[in-house]
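A single protein chain has been removed from this complex, and every other one stays in its place.
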Amino acid sequence: MAETTRRKGRVGYLLILPGGLWLLLFFAFPFYSLVATSLYDPSGSDFRGYEMSYAFGNYVDVIRDYWQPMLRSLLYGATATFFCLVLGYVLAYAIAFKSGRWKVLLLVLVIAPFFTSFLIRTLSWKLLLADDGFVVDTLQFVHILGADDRLLATPFAVVAGLTYNFLPFMVLPLFASLDKIDYRLIEASGDLYANPVRAFFKVTWPLSLPGVVSGTLLTFIPAVGDFINAEILGNTNTRMIGNVIQSLFTDANDYPAAGALSVILMLMILAMVIVYVRRAGTEELL
Amino acid sequence: MSSVVGSGRGAVTRRRLLQTGGGLAVAGIGAGALKLPFFDAPGAQQDPASCVAGDVSSSDSSLIISNWTGYIDPRKKEKGTFQQFEDSRQITVSYTDDVNDNAEFYAKVRNQLGACEPIDRDLIVLTDWMAARMISLGWIQPLDKAKVPNLHANLIAPLRGRQWDADLSYHAPWQSGLTGIAYNAAQVGEVRSFDELLHRADLKGRVTLLSEMRDTMAFVLKVQGADPDDFTPEEWENAIEELRKVVSDGQIRSFVGNDYLNDLAAGNVVACEAWSGDVIQATFENPDIKWVVPEEGLALWSDNMLVPNLATHQANAEAWIDYYYEPEVAAKLAAWVNYICPVDGARQAMEKVDASLVDNPLIFPDEQVLAETFDFMPLDDRQSQEYEREWANVTGG
Partner (left out) sequence: MSQAAEIDPAAQLDAAYDGLRLAGLTKSFAAFTAVDDLDLDVPRGSFFALLGPSGCGKTTTLRMVAGLDSPTSGTITLAGQDITRSKPYQRPVNTVFQSYALFPHLDIFENVAFGLRRRKQRDVETQVADMLDLVELGSQARKRPAQLSGGQQQRVALARALINKPEVLLLDEPLGALDLKLRRSMQIELKRIQTEVGLTFIHVTHDQEEAMTMADTVAVMNKGLIEQMGAPAELYENPRSTFVANFLGQSNLIAGTITSRASDVVTVDMHGITVSVPTGRTHTDGDAGWVGIRPEKVLIGEPGEELDAPGNTIPGGVVTDVSFVGVSTQYLVRMPWGQELQVFQQNTGRVRMFRVGESVELSWRPEYAFVLDQSQDASAGAQQVGVDG
C-alpha cells in the first residue's frame, strides 16, 4: 500500500517534468535574460558591447518617455475587452442555449477567422473602414460622421480591430461556462419567482463568471500587448506599447530600454490580473 | 513563395506586406538579445580577416542567397536571368526571399554574426545604411576585385564613392531606387515639394511618410535647409523638432513601411512619400497616381549584395555579382523589377528587351536628376541609436 502511494507520487513528478522543462527553457530562461537585458548600461551598443551596471534608471527613463503609450495600451485593451465581453456574451449565450443543432456549426464559425492569418484579417479592416468605403459613406450619409471625418487611422479603428481579432478568445471560454450551466437551475429560478431578467442576473451571470474571468483575461492580456492593430489601423497618435517596444528593439536597437518596457508591461499585467482574479473570487466559483 | 502578385510586371512592393518579423523579434527579445545574463555582454564587432571559412566553391558548385521579396525576374523561366546564370556558370542557386525589413533581418542574424558563427548564406541584400553598419561591424567579407570586373567597369557614376565603402570593397548594388513623392491627381492638386507635404493645409491628415528614419529625415533636413549627406547634431535637432510639430498638428496620418500606395489609390491618403519602384507599378494600375520629383531633390539609395562572414561559396557569389553587372542581364532584370538599374550600358541593352522602358525615367533617370540626388550621412552606432530613438518617439506619439 505504502509502496504504491510512493510510486504514484513519483509518477506525478514525472508527469510535471516535460511541461516544467518546457517552461524553464522557453519562459524562465528568456525572462531571466530579458530582466538582465533591461539592466544593462544604456550607453551600450552592438559595437561597444553592453556593460552590466544594474541600471535601474532604465525603468525610470522608459516610464518617463513612454507613459502615454502605456496608458493608451491599457485603455485600448480595456475598451476592446469590454466590447468583446458584451458582444461575446450575447453570442456565446445564443450558441449555448438557443442554437439547437446548429451549435457545432456556429462554434466552427466563431473560430473560422483563425483559419486565415491575423495580418490578413486586420488588413481587411482597412478596406472595410476606408475613407471612401461603404461604412464611412453610410455613416456620413446618416450624419453620424461629418463629411471630413474618417474611421481609419483613428482610435476607433484600433479598438475595433482589437475587438474583432480577440473576440473568439472571449466567446470560447464564455461558451464553455454557459454550456455547462444546468438548464434546470434557470427553470428553478423561474419557479422561484425570478422573471427572465432577474433569472439572468441572479443565476446565469454568476454561474458564467468563471468564463467571464478567463475570457476577459484571454482578451485583455494579448490586446494590451498587441501592436499589429495599431500599426495597420492606427495613426501616429494611437501607437501602443507593443509598437514602442518593437521599434526600440528592431529600429533603435536600444535593447535595455526595450527590455525594461517589456518587463514593466509584464509586471503591470500580472499585477492587474492578480487583483482582478482576487476580486472576482474565481476560486470560490469553481 | 511566388515573387509575382497581381497581373502586372514586377512585384507588388519591395518592402513586403508587413513587418511580422518585428513581432517575432519582440517575442524573442529575451532569448535573442544578449548571451550572458547578469554579466557584461561583449560587443558584436568582428574582424572579417579572422572570421573566414574556407571557400569550397571549386568543389561544391552551389550558392545560397537571401533577397527581398519580388526582387528578381521569374526564376522558373528558361530565358530568365536566373536560369541562364545556373546554366552558363554550372552553379546551383538556392534563392530565398526572406529579407523583409533591414532591421528585422539584422535582429535575425545578429547573434550569429556578432559571435562569428555562420548564418548559412553566401550573399545577402541590404539597404545602404544597414550595409554600412554591417561592414563597420566587420561582418562582411571583402570582394575580390579581380573576380568582379563588371562591377567596377559598369556601376553607374552616382552610386560610386559612397562614404561607407568608397571603392566598392564590400558591396555591389543590386537595384537602386529614388525616394520622392506620389499623389493622387483625382483627389488633390499637384504636390510639388516635401515642404508642401509637411505644411499644405489641404493635405492635412491625408499624408503618409515612410517609416524608415533615413528616408524621411533626409527630406525633413532638406526642408530645413540642411544637407542630409553632412549635417550637424543641431541641424538634426531642428529637423526632428520640426517633424514633431508637424505630427502634433495632425498633418501626418501615419508612418508606413508598406501598402501605402493602396491607401493612396483608395483615396484614404492624397499624397505620400514614396519609393520609385512602387510608384511605377501603381501608375500602371491607376493613371491618377503621379510621381513627383520634389523641389528638394530625390534621395537615391541602393539595396546591396554583401558576402557575410563564414560564407563558404564566396567565389560563386562573386560570379553571381559579376553576371548581374553584364548590361543585357541587368536590362532583363530591370525590365521586370522596375527599379533603377545600377548598370551602365543596360539602357542600350534594354532596346532589345523592352523598347518601351528605355525612356522610363524611373528605371533610367537622366544624368541631371541623378547628379542632384542625395543620400543620408553614415551614422556611428551611438548617433544611430539616439536618432532612431528620437525618431521612434516622434513617430510613435
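Each chain carries a letter (A and B) given by its place in the written order, and its residues are counted from 1.
Note that a contact is a pair of C-beta atoms (placed from the backbone, for glycine too) under 8 Å apart; a residue touches a chain by one contact, two chains touch by 3 or more.
Only a predicted model underlies this, so the values are computations on that prediction, with no experimental measurement involved.
Engineer: In the intact complex, which of the presented chains make contact with the chain not displayed?
Structural biologist: Contacts of the unshown chain, counting the full complex: A.
Engineer: Looking at A:D132, A:D148 or A:D182, which makes contact with the chain not pictured?
Structural biologist: Residue touching the absent chain, from the options given: A:D182.
Engineer: Which candidate, A:P113, A:G190 or A:P222, sits in contact with the chain we can't see?
Structural biologist: A:G190
Engineer: In the full complex, which of A:V203, A:I228, A:V244 or A:I264 touches the chain missing from this view?
Structural biologist: Of the listed residues, the one touching the omitted chain is A:V203.
Engineer: Applying the definition given at the start, please give the residues of chain A touching the unseen chain.
Structural biologist: Those residues of chain A that touch the unshown chain are 182, 184-185, 187-195, 198-199, 202-203, 206-207, 209, 285.
Here is the rule we go by: only the chains that are shown with their structure count from here on.
Engineer: For chain A and chain B, let me know how many angstrom lie between their CA-based centres, rounded off.
Structural biologist: The separation of the two C-alpha centroids amounts to 36 Å.
Engineer: Along chain B, where are the residues that touch chain A in the complex?
Structural biologist: For this pair, the touching residues of chain B are 17-20, 22-23, 25-26, 28-31, 33-34, 37-45, 101, 103-104, 106-107, 110, 114, 136-137, 205, 213, 247, 252-255, 259, 262-263, 266-268, 380-382, 384-385, 388-389, 391-393, 395-397.
Engineer: Would you tell me which residues of chain A are touching chain B in their complex?
Structural biologist: 29-37, 39-40, 43-52, 65, 68-69, 72, 119, 123, 126-127, 130-132, 150, 152-153, 227-228, 231-232, 234-239, 242-255, 257-259, 262
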